[in-house]
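Only a single protein chain was left out; the remaining protein chains are all shown in position.
Right after this comes chain A.
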Amino acid sequence: MMSVFACGNNTSEQILEGYPSILCCPSLMSLRGITHIEVTFSHILWKTQSGWTWTGYKCHDGSNILTINPGSKVFISENRTAAISNNGSAAVWEKTGWRALHFQKDFKEEAGTTFTCLPHTKTQKYLKFQREREARNNGSSLDCNLFQNEDYIKLPRASVEENDLQEIYSSDSWKRKELSDMQGSHSEKKSKLVDASENQDELCDADYSTSEPEGSEHQVPKTNTPQIVFCQVAVEDNVLLALDKDGVVYCGSVPITLGLKITEVAVGKEHCMALTADGDILTWGSGMRGQLGDGELCQKEKPLPVESLQGIIISSISCGGWHSVALSDSGDVYIWGWNENGQLGFPVKSNFKHSLFESFKHVCQCPKNLTIRSREISVDTKEQSNKETKPQSEYLSQCLCIPTNKGNGHDKVSLKEEKIFETTRKEQNLRLLDDRVNQDCIKDVINVQASPKLLDFWSENVKIVDVQCGDRHTLFQLDDGSAWSVGMNKYGQLGLGHTDGVEEPTEVFRRGVTKIYAGGWNSVFVTTSMLSPSKS
């Protein structure tokens, strides 16, 4: 039996409806049969056998999530949703509608060009848009496989077109006007288009630069470009990377010609990361907060290997908002980027704690019957370290939600008491009795870490099996089934039963964790056994 616990930001009721905005204790989700989870700031997507559903902000595209085929993969950012169908075609929902992802598979990079959107690729995009619309006119969908029904085709066509056009010609409004003047006739449109294209020679689809007779409208246009089979999309509101089954990464509108086979991609708020089949890492984008791991604080236009990690085989990667994590095949974690909230697992420079942002005092109000409760703090620590605890204490108590004898108690912990418990927690120093923790770990105070740093917090015999990043926090899953968290905790995203900052990775679950997910200011833990909400 599998249980799913979530914690953190509940301002959009993405965890529990009708409960406080902050759930600092891991709370049991009522959804059943969850097979995959995607977390973003205001909502969470849940994949079950019967399809995709979501909790949280009832966003404009929320209803569209329900139409996605259960077999599809989905990737989300706050304002965008990307989906890949069974046969590998991809689409992204932005603002008003689904847009198929098209890339130029055999695009040849010219000297001096980068893979950001080039002027002439706009023309190419326009050609694709034309093709797309013709396909729509023919009634042949782009790919119905992606969706349970064909609702998206019923979208008012004008709005879809307008959207696409805006995308293509957002900067040249005069062109858009010209295009809207052309709406009447296809042939006129095409001949004008030929005039408008400044780089005719570079246009790959010759078919579209010649005018077609009206009658040929029903022919499905021939295309030279073979269909790209996508297997992963990494999406943020301002950047989208797509990965195909051949290991090619696409960005903007063209492939990034790397000559390397990529197996995984990830994006932060300002940087991108890719993992090669050989276990090397490439980074590009902004490195102003050390995100690129190249030892410098600057911008990189092209993907370049993180040199200091070469020779170490990396098995998975994750990007936070401004930090990056790499997990090696031997179970070590390398971490770099911005540590403003301690998300790297190292102590924070004290004057970077944003006291200016304090505006409320959090008192745990998590529902007792739905959250994993802590036991009293006086639990014998030796007993815990010897793992001889009762079933309920599989959840390690470092939590401040102390059940007291007055009523439902835990929400009435006075300020003074809170302080005492905080001190007690520190004094107890459970860590010292925990043989999983490396007693000699480095305690450097870090603000920005510009090159990968080995997180040596755990002993050498401990293997880390997964690392996931939220915007400003990091989750670790260890091979003993325990889960740990570090970083921003203002909204309870660390799942520790309080919202105080922590200086080092802190244990959330003692064992039983099979999968972890993070995004925005939320964490989700999947556990094997039913860790029943405490009845004691």
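Here, contacts are C-beta pairs under 8 Å (C-beta built on N, C-alpha and C of every residue); 3 or more make two chains touch, one makes a residue touch a chain; residues count from 1.
Please note the rule applied: contacts and distances are computed from a predicted model.
Undergrad: There's a gap in the complex where one chain should be. From "Bifunctional peptidase and arginyl-hydroxylase JMJD5-like", "AP-1 complex subunit gamma", "Histidine-containing phosphotransfer protein" or "WD repeat-containing protein 41", what does UniProt name that chain?
TA: "Bifunctional peptidase and arginyl-hydroxylase JMJD5-like"
Undergrad: For the chain left out of this view, which of A:5, A:41, A:250 or A:457 touches it?
TA: Of the listed residues, the one touching the omitted chain is A:41.
Undergrad: Using the document's definition of touch, tell me which of A:286, A:308, A:514 or A:528 contacts the absent chain.
TA: In the complete complex, the chain left out is touched by residue A:286.
Undergrad: Going by the contact rule already stated, which one of A:78, A:307 or A:456 would touch the omitted chain in the full complex?
TA: Considering the complete complex, A:78 is the one touching the chain left out.
Undergrad: Consider the whole complex, including the chain that is not shown, and state which of A:321, A:452 or A:505 touches that chain.
TA: The missing chain is touched by A:321.
Undergrad: For review purposes, identify every residue of chain A that touches the missing chain, sorted by number.
TA: These residues of chain A touch the chain that is not shown: 9, 11-12, 17-22, 41-42, 57-60, 78-79, 95, 237-238, 269-270, 286, 321-322, 351, 356-360, 471-472, 490-491, 521.
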